[in-house]
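A short worksheet on the structure shown next.
Excluded from the complex is one protein chain; the other protein chains are retained at their positions.
Think of it as A, B and C in the order they're written, each chain with its own count starting at 1.
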Amino acid sequence: VSGIIPPLSTPLTDDHDVDVVSLRQLVDFLVDAGVHGVFALGSTSEDPYLTDAQRVTVLTTAVAAVDGRVPVFAGTMATTAARAIERVAQAESAGADYVVVSPPFYALAGEEEIESHYRLVHEKSRLPVIAYDIPSRTGVKLSAPLLGRLARDGVVVGAKDSSGDIKSLRALVAETADVPGFAAMMGSEVLTDLALFSGAAGAVPGLANVDPHGYVRLHSAAVAGDWDAVRAEQRRLTRLFDIIVLGRSHGLGVDAAAYGAFKEALRRRGVIARAHTVPPQTPLPAVVRDQVGAALVEAGLVGAGLQ
Amino acid sequence: VSGIIPPLSTPLTDDHDVDVVSLRQLVDFLVDAGVHGVFALGSTSEDPYLTDAQRVTVLTTAVAAVDGRVPVFAGTMATTAARAIERVAQAESAGADYVVVSPPFYALAGEEEIESHYRLVHEKSRLPVIAYDIPSRTGVKLSAPLLGRLARDGVVVGAKDSSGDIKSLRALVAETADVPGFAAMMGSEVLTDLALFSGAAGAVPGLANVDPHGYVRLHSAAVAGDWDAVRAEQRRLTRLFDIIVLGRSHGLGVDAAAYGAFKEALRRRGVIARAHTVPPQTPLPAVVRDQVGAALVEAGLVGAGLQ
Amino acid sequence: VSGIIPPLSTPLTDDHDVDVVSLRQLVDFLVDAGVHGVFALGSTSEDPYLTDAQRVTVLTTAVAAVDGRVPVFAGTMATTAARAIERVAQAESAGADYVVVSPPFYALAGEEEIESHYRLVHEKSRLPVIAYDIPSRTGVKLSAPLLGRLARDGVVVGAKDSSGDIKSLRALVAETADVPGFAAMMGSEVLTDLALFSGAAGAVPGLANVDPHGYVRLHSAAVAGDWDAVRAEQRRLTRLFDIIVLGRSHGLGVDAAAYGAFKEALRRRGVIARAHTVPPQTPLPAVVRDQVGAALVEAGLVGAGLQ
Partner (left out) sequence: VSGIIPPLSTPLTDDHDVDVVSLRQLVDFLVDAGVHGVFALGSTSEDPYLTDAQRVTVLTTAVAAVDGRVPVFAGTMATTAARAIERVAQAESAGADYVVVSPPFYALAGEEEIESHYRLVHEKSRLPVIAYDIPSRTGVKLSAPLLGRLARDGVVVGAKDSSGDIKSLRALVAETADVPGFAAMMGSEVLTDLALFSGAAGAVPGLANVDPHGYVRLHSAAVAGDWDAVRAEQRRLTRLFDIIVLGRSHGLGVDAAAYGAFKEALRRRGVIARAHTVPPQTPLPAVVRDQVGAALVEAGLVGAGLQ
């Protein structure tokens, strides 16, 4: 597990169902750009807004579209172990290569119980498990010592750190330095350069839906030790990432503003057909859609005449 | 909607499945004690730990056991509207009288989107909706103005305030004073007296599984304006409520410590057969089980020789 | 220590110095209204905005104006013990009856060190010490067990709980039930009724600058056990308290909005000459000043033609 692994956006039809054709196009766009894996049913997929049936559609579509070219990671986010295990089984049936497992949420578990949670899920999973650390959604932080124990026991083969705190990722890298093959992955779009500088195996940036080539270039430059190139690429991507907050000043929530912006950008780049998000997310207002277009031009992703 | 409405605990078998016999006994114990309703699949039920199949078992068992003697409220907690709507339909089929609906969680929604969430669920529900405000689990607070708008439009007929902040409940009472029949319900075990003093319609205390008679007495005294009796009863119940933190110093999480203590108390009172909680919750250690027993004696609920 | 003890506002001249004449008038207004003490140099005094010289002026003026009619409490808020001890000495010289001492702030102390802090200050103080629990400003919460230890050892004779959480005040009352004469005081304007219902000795409400008669009536009704009167009075005062947030939507900070509103109300009631607050606090805009006037009319404090 390494490199750039975008968490797939979920394109929708006008009826707010999964747009299978656009999803296939998105997978091809990313794989053709050189990404090293794709992550279906992450937060960027609007997973918590999808029904179980839609989740299965997304996953089977993604696996089929990838067609073995890169590994497929399947999100299984669920409040606790019993439900996560059901989703792991779906991921196995669908042909995923890895499962990504969050700690308990809505439930209020202690650290010992979070550890049991991962051990229970691992026992029932035929696929290798990646831990998903995203405290802004789950309300808990997976500590480096906890992940270290799970890593050394083979319970998890990697972790995605979406805490937004580079110190957390660095502690994880230090803690797992002696675990062969363990993958410390960065979940933050704007810290990818620093994560690679700090020894992370790769990154899972939602923005890589919009600009996979940029993140792949950034990763290649880091592998080559060309830190000036890494920094320049990150600077451009960080500016582009500002699109995710544009909707906030119009009353949109965090999800609606971010996922709406990614989809509007993908639509303008011609990758997907429509920019809808799942209700009750508020759609991006027209003025924000145009700001997204302008940001794409500034980032060099769309010709000024074509946005 | 008013009075004391306990959120049902979910008794388990040794295989960690729903213990239907004990659940029926619990319902009878509560209804015989004079409670004014029962709430199935609230947090106290360990709902986030149950599978969908177990949830249906709990709900149908509760409805059958209640047998029309008091209204049944059904929890439908789900990350967003699409999933909540599926659970509302289950509640309708099972014969519940009300559905209790949380705001989005894991998802990150803005206030406008939370409002849309409730309107979407209400549109699809044949049962009246109670809003469930529990920021410690969902990460969001339902503001009084938001609940006021939903109440005035008939979207919700009540709200359970589990924020633990009496100012929040008071703001809700003030905001909905002009909405006939709206029920502001207190979710905190230790603020029930102050909530009734402040004009709440009733309370939904998890501890009422253990001592329904105490909460019913407290409510009756409040209705009668006998505030000295209210205070004395609350003081006794507040002391008893300390059982929920005993497990914390042994490494148990918030849920495991609380729900384990409720179940141990119910077992010692002879209401349910076993005190298991759903994994990955850590079981109460023996020393804590004995402390729960001693607290029951101190609260006058079990004779010293019988605990 | 009991009853209603308003934390004195600090009236200012046009040069932003202490308006000694207005301060004397304020003290007379409060004492004539029947308050049971006055607290100089609390947060409401804009203490952190005053120079050391101004603090001394405030304190000596207040002591002289009170002239022994009620006890005077002196704030000594300082980052740690060495500085607090200097302020305690000033309070002694000025003739105060009690000192009110915050825990360390800006400094980051552990609970053991907070306890040492109070013991160090107590050792050097000839005046009895009241602990000041105001986590929104200090970043720490004084736990009930900590205050209980200090109370039982005679280090503190009371505590002002400005946490805004009635559960905290109740825990303090329970913890100190066996300490004769210990005074658990409520710092929140809107929870005074519930605090007295719960066994608090009294309250220290900033709003009592504006409406001392209301708080004194509320206290008397509570002493008489007339809870309907208590509730009605609190409801009126809670509505009036909304004046403290009016400035927030105009960009004012918490202090500027609250203390500006108190002063504008006092000016309109004819108690003080001007409504200035200490820079860098932004003055209340004219529209807010008029809203404060309207709130006074609604609260029955100013005739509609006289506001």
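In this text, contacts are C-beta pairs under 8 Å (C-beta built on N, C-alpha and C of every residue); 3 or more make two chains touch, one makes a residue touch a chain.
For clarity, every value in this text was computed on a predicted model and none was experimentally measured.
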| task | May I ask you to name the displayed chains that the omitted chain touches in the full complex? | result | A, C
| request: Specify the residue from the set C:G34, C:G139 or C:G199 that touches the hidden chain. | output: C:G139
| said: One chain is left out of this view; which of A:P135, A:G164, A:G251 or A:P285 touches it in the full complex? | reply: A:G164
| message | Considering the complete complex, identify which of C:A109, C:L169, C:V230 or C:V292 is in touch with the unshown chain. | response | C:A109
| remark: Per the whole complex, from C:T13, C:T80, C:S143 or C:S220 the residue touching the absent chain is C:T80
| note | Hidden partner sits against chain A at residues 164-167, 170, 190-191, 194, 197-198, 225, 227, 231, 238
| request: Over the whole complex, note the residues of chain C touching the chain we left out. | output: 48-51, 54, 77, 79-83, 86, 104-114, 116-117, 119-120, 136-139, 248, 251-256, 278-282
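The criterion applied here is as follows: only the chains that are shown with their structure count from here on.
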| task | Pick one for the touching-chains graph, please: line, ring, star, complete, other. | result | line
| note | Per the C-alpha means, the centres of chain A and chain B lie apart by a whole-Å value of 35
